[in-house]
Structures are given as C-alpha cells and as structure tokens.
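Removed from the display is one protein chain of the complex; every other protein chain stays in position.
Just so it is clear, A and B label the chains in written order, and each chain counts residues from 1 on its own.
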Amino acid sequence: MTGTVYPALLIIGPLLAAILCSGFSWVEKRACYPVAAAGLLLAAYSAFRVLMEVLASGTIQYRMAGWPPPIGIELRIDLMNALVLMVVACIALVNLFASHRFVSRDLADREGTFYAVYLMFVTGILGVSATGDLFNLYVLLEITSLASYALIAMGDPDRSPLASLNYVFIGVIGASFYLLGVGYIYIMTGSLNMVDVASLLPAIHDSSAILIAFIFCMIGVWIKMALFPLHVWLPNAYTYAPLPVSRVIAPLMTKVMVYVMIRLMLTVFGLDYIFEKLDIAQAVVWLATAAILAGGVMALAQKDIKKMATYIIVSEIGYMVGGAWLGNKTGMTGSILHILNDAVMTFALFLAAGNIAFRLKNVHFSSLEGIFTKMPWTMTGFVLAGFSIIGVPPTCGFFSKWYLVIGGIEAGAYHFVAALIISSLICAVLFFRIFEIGFFSDDSHGHGHGHSAGPEMAEAPISMLIPLGITSLFLIGLGLYSGVIVNRIIHPFLG
Amino acid sequence: MKFVAFLIVSLCGGLLLYATADLPAWGDPNSPASSHLSPHYIEKALEETDVPNLVTAVLADYRGYDTMFETAVVFCAGLACLLLLRDYSRREGSFYRHIPTGVVIHFKNNAKSMPASREFEHMDKEWVPYDLIMKTVCRILIPFIQLYALYVVAHGDFSPGGGFQGGVIFGSSLILLAISYNLRTVVQRIRERALGFLCALGILIYTGIGVLCMIAGGNFLDYGKLAEIFPVDPGHVRALGMVGVEIGVGITVMAVMVVIYVNIASEGRHDEGL
Partner (left out) sequence: MSDIIPLIVAKYNYWLYIILMMIGLYAMIAKNNLVKKLVGMNIFQTAIILFYVSIGYKTDATIPIIKNAHGGGHGHAAQTIHAADYINPLPHVLMLTAIVVSVATLGVALALAVKVYQRYQTLEEDEIRMRLTENKS
C-alpha cells in the first residue's frame, strides 16, 4: 500500500545520514555528529509512527519498487516487528548521544568515518527487523556484520583486531549456513518471500531437504546470537571493543537474531511443523538450560565488568531460546518480552560501565573501590540495571522472568525453571559483590600506590549521565507497563 | 583441533548429503524453482520493463532494494578499510633526489613533505625494479580497459554486464596503474578526498533515485512513477531508471575497489605500495 511512507523512511533515514556523514568527513568534520543525530531521530520518529499505525490498522506490507510479493521484495511489519524496531531505533539514538564525548576524545581523527560505519550498522539492524524476504535478510545481516567487524576492531590495539578476525570467521560460517538453508528452501519451493514460503511448505513437510534447511537456518542464527556452545566469539569481541561500540552491538545484535529465530519459527516454518513433526524441542530446551548455567558460572569467574556482562548476555540468550522452544504461548510471550527488556537492561549496564570507564580508563574490579561515593548517579543507574538483571520487581526483568517461569512450569520443563532461579541467584551474587567493593572503600590500600594517584574518580559528564538516567527510568517504566505491552502487542500477535 | 574440525566437517557434510535425496535433478525444467516465480520473470520482464537482459531487469528493478543494500555493503567495506587502516602519522624521514644534479635530500622526522615537482623524485625504501616494458604496455592498455568498463556499464541492459561488473573493471584499471607504475602515481592523480566523494556519490545516486520516486508519489524505487516528473515515455521509464542506478553502482564500486587496494597495499600510509 502506498499510503504510508514511514516504513521506507525508517531505513532510508540512517542510510542517507551515513552517506552524508562520510561525505562531510572529508570537508567539514564538525557536521558529522549533527547529521548522524538527525538520521537517527528520523529513524526513531518513523519507528514510533509505524508502531502506532500497526496498532491501529494491522500488519503493514510495504512493496519495494511497487511490485507485489513474491515477485518483488516487501517490508512486512507486524506487532512483534514494530516493537523490535522501536527498541532498536531508540537505543541507537540514545547511545549516539552518550558516546559523543568518548568518540571525540579517543577517535578524533576518524570521527566522521566512525559515525558513518555506526549508521550503517543501525541501518542493517533496522532492515533485518523490517524485511519480509529471506534473501534480503541475509544481505542486511551481512551489512550489520561488516559494520560490526570494523567497529569492534577500533578498540584496544593489542587484542581487538585478533578478536574481530575470529569473529569474522565464525560470523561468516553462521551467515553462510543461513544462506545455505535459504537455498534449500528456494530449491524446494521456488520462492523467497516469507509468507509465500509458509503457504508452500505444508505440502512438502516430509521432505528431508526441508528438515536440513531448517537445521542449517537455525544453526546459522544460533551462531550469530551466540547460543552456548557456539558463543566462543562473543566474550573476546565485545570485551575488547571500544565502549561506545559494545554498548550498541551487545544489546542489539544478539536480540535481533533472537527475533529472526522467532520469525523463522512462527512465520516461515510454522509451529505445527516444529513442534509436531520434529521432535527436537526438548533437546533445545536442555541446550538453553546448559547455556543459562554455563553463562552464569563463567560470569562468576571474571574480574572485569565488561567480561562479566558478556557472559551475562550468553546466559540471557539461553532464557530467550528456551522460552521460545517451550512450545506454549506463555513461554513465547516471555521470550518476546525478554527481547525488549534484555535490550534495555544490557544497554543500561553498558552505559553505566561506560561512564566508569570514561573516568577510570578501565573497569577492573580492583579499581572500583569506593566508587559509590564518588560517582553516585552512575552507580544508581548501575544498581537499577543490576536489579533488573537479577529480576527484582518493579524493574522490567522481573516480569519477563515471571512469564518464562510460568511457561516452563506449564510445559513441564522443570530443569528450565530451576536454571532460571539458579541464574537469578548467580546474578545476585555477581552484582552484590560489585556493590560491596564499591560501597566500602579500603583506605589502607590508598596510600603509596602509584595507580591511586592516577585517574580521578569524578562523576561522569552530564551528556553521559542523562542517557543513563533516561534508560534507568525506562527500566522501571517498562516493568510497570509490562501488562499493557503484553496485552496490546504480544498477545494479539500470537493470536 | 584437526580432529574437532574433521568431526564438524563430516557431520555437516553428512547432513547435506542426506538432503540431496530429495532435491530435484540437475537441469529439470519442472523443478519448483523453475516453475513458480521464474516464468513470470522470463515471460513478462521484457514487456514490463523494456530491458532484454533478464538478470539486470530482476537485479535493478524487481529486486532493486536488495541491490541498493549490496551497494551499501561495498560502501561499508570501503569505509571499514579507511576506518581501520588509515594512518595519518608522519613517517620517519624521506629521501628525495634532484634529478638534474643527482643531489639527495633527506627530510628528517616530522618535516613537511615535498610538494610534487618534476625535478625531484621520491626514493622508495624498498628497491623497485625499473621496468620499461611493463610501464609502456600498461600505459597504452589502461585507457582501453577504462573504455571497455564504460561500455560494460552502459550495455548492461542488452548484454551481460551492469554496474558491478563495469565498476570492478574500471577499478582494476586503476589498480593496474598502481601495480605497473607505483602507488604514489595513483594517489597523486586521484586524491583521497575525490575517491571519498565518489564512494558516497554513487550510492547517493541510487538512494536519490529511490527518494525521487517516493516524492513522485510511488513507493521507494518504483521507477514507473518517474514518468510523472520527467518527460519520458512511460513504457521506457523503467529501463532509464535502471540505467541511472547502474551508473550509481558503478561509481561506488570503482571508488571502493581503489580505496581498498590503496589502503591495504600501503598499510594506510599512502606513500609506497606493492
């Protein structure tokens, strides 16, 4: 339908901003940041209008180049899409504001190119969430991955190029497996459009080629979302990346891949194929349980906030995969709600870590002594993020965990429920350990040490505190409004 | 490690081979892939878009959105190479030789570099053989290669070709110049700033045509609506839109190929290369 222009604006806005940013970086460097901010504001506004439109009139199908699907490519935005798009656009925008000081201090000579690659990353992620065509999803996934390879390698000059190169290898395997799966679907059905394939698949449910297509698509998506044991690229890549970069990639990339998995499960292959024909749902829930426990245990062994946060991400992915494969509506609701909540929680955690790193130059536990008195506002945000990850009401993390636990009990997957509860306890231990180091500063270590006279522990600048404040308010707001979100958006989507 | 690799490879290979039992035979004209969508492309593309080359018709019109993002991938790769490798720091000392008299001048660290002049030649750190045959032959060939590249871009509608192919050929002609002469020749002929603008210009043309279609009232990249703004024959406007986007694609691909080569070969310093 040609009535609405916002789905296209959502994707063209950041793309045009990236092009203009890279053009301006050769003539007038100071224009790059305003252009980037304008592009992301346009994307956030378009995402908001798209969400309102989908709530008012149902699924939007925007035909690119005017051709009807399956002949052309379409953007297909329904309720789950619109929610994910809103989250992505807002997090990318807030991160841009919070990272301006970082980038102009550490990456001054290539600021314009950095913003251009950042905008290409956001374009790719928005495109992955909006598209309705299987091959188009691969192309956009590759844009996102390329941009993230380059952004991650801008960090610590010793270790980040190697971490990024390892991420390249594993990421290419993942994306190529997905492409292979799409190839098998194409050879058996002749179509690439998601809805069209869903109508053609029931006739060939028994085919071994479709089974292999499903397996390879899933494995490709699991590699990209870092499900245990395919998660080996994540800790190194996200730890050695610069903080403005890991702040945007960590919440968004893996969660959008969870969205892709749910989209493949619900729209393309269909729930009756997965849960009735194949019998692997139980095995996947066990795998998710292992992911949750492994992530938690490895997080306990870390001495660095960033590394600890990356292992928490591995654990959270286990929640979402397990919830989706439980096979009942409550579990799927919990999984989709957790996409939203986990993105905001992880973002808040990394924002707080970024503020600490901006002043202290590192986030090792040993340098955090007495930080509660020196950086009170930052640590308030950190405490709220921590409570949300543990799952304390009224923060949002509690509500999605609640749905996941109820779904697990309904499906009889008690091992999953036990893993969820153990993981909450492990997160509590992790965060209270940091709170303890932060609250009680040890004066006997303070004198005579060379490094205590180094970076001063002042509060972070205002431009970095405001985003943290907004995100923390959102943590509580999303929690209080969970009921509205579930009833207005998720339950109508699941039908 | 080799054992783990062997295990993974046998597992994946076994799964894929198991699936071949169900795949249609090679060359079967009645397979689902050949009978669901492609008859529409083959039979209707010429009358709907007025372009005989079906691959270009599908690439630039029916699936033009994909091609825009493909161009964006190339653009992103060029930007990524610039972001990662470009090194603006000064090198330690450079040597110039005054050709008429043979006097060698040594610029020590952080001195401003010599402006380009015909009387002074920059001496490379690594020994470069002087090869008259290569230089002469390449100097004669390069304009013809570039002409061929422009031909391939322009004839993408009628024969195998298109923006990507022509752009790569043009880029390779410049890389040939860099290999046969030296990297500095290319960097001095096409400044880095011009290359940067060309990278962005190509994809801006593509997106700009799409936005123009939206302003004219259609969806993004709906070339049919362009006939309402420009005075062109409505039956032919899709072919013209395709030529426009192919030109944009060619410009970006050409610039990005040169950017990637120059940055990787000189490790970001743009002084001497392979």
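For the reader, a short list of remarks on this structure follows.
Note that a residue touches a chain if its C-beta (ideal position, glycine included) is under 8 Å from a C-beta of that chain, and two chains touch if they have at least 3 such contacts.
Predicted model only: the values in this text are computed from it and were never measured.
When the omitted chain is restored, the residue from A:27, A:108 or A:162 that touches it is A:162.
One chain is missing from the display, and on chain A it is touched by residues 135, 138-139, 142, 145-146, 149-150, 153, 157-159, 161-162, 164-165, 168-169, 172-173, 176, 179-180, 183, 186-187. Where chain B meets the omitted chain, the residues involved are 1-2, 4-6, 8-9, 12-13, 16-17, 20-21, 23, 25-29, 31, 33-34, 37-39, 41-43, 46-47, 50, 52-55, 57-59, 63, 66-67, 70, 73-74, 76-77, 80-81, 84-85, 158-160, 164, 233, 235-236, 260, 263-264, 267.
Simple rule for what comes next: only the chains that are shown with their structure count from here on.
Distance from the chain A centre to the chain B centre is 32 Å, each centre being the mean of its Cα atoms. On the chain B side of its complex with chain A, the touching residues are 15-16, 18-24, 31-38, 40-41, 61-66, 69-70, 72-73, 75-77, 79-80, 82-84, 86, 88, 193, 196-197, 199-201, 203-204, 207, 210-211, 214, 217-225.
Within the complex, the chain A residues that touch chain B are 2, 5, 8, 12, 15-16, 19-20, 22-23, 25-27, 62-67, 70-73, 109-110, 113-114, 116-117, 120, 123, 127, 133, 135-136, 139-140, 142-143, 146-147, 149-150, 153-154, 161, 180, 184, 186-191, 200, 207-213, 215-216.
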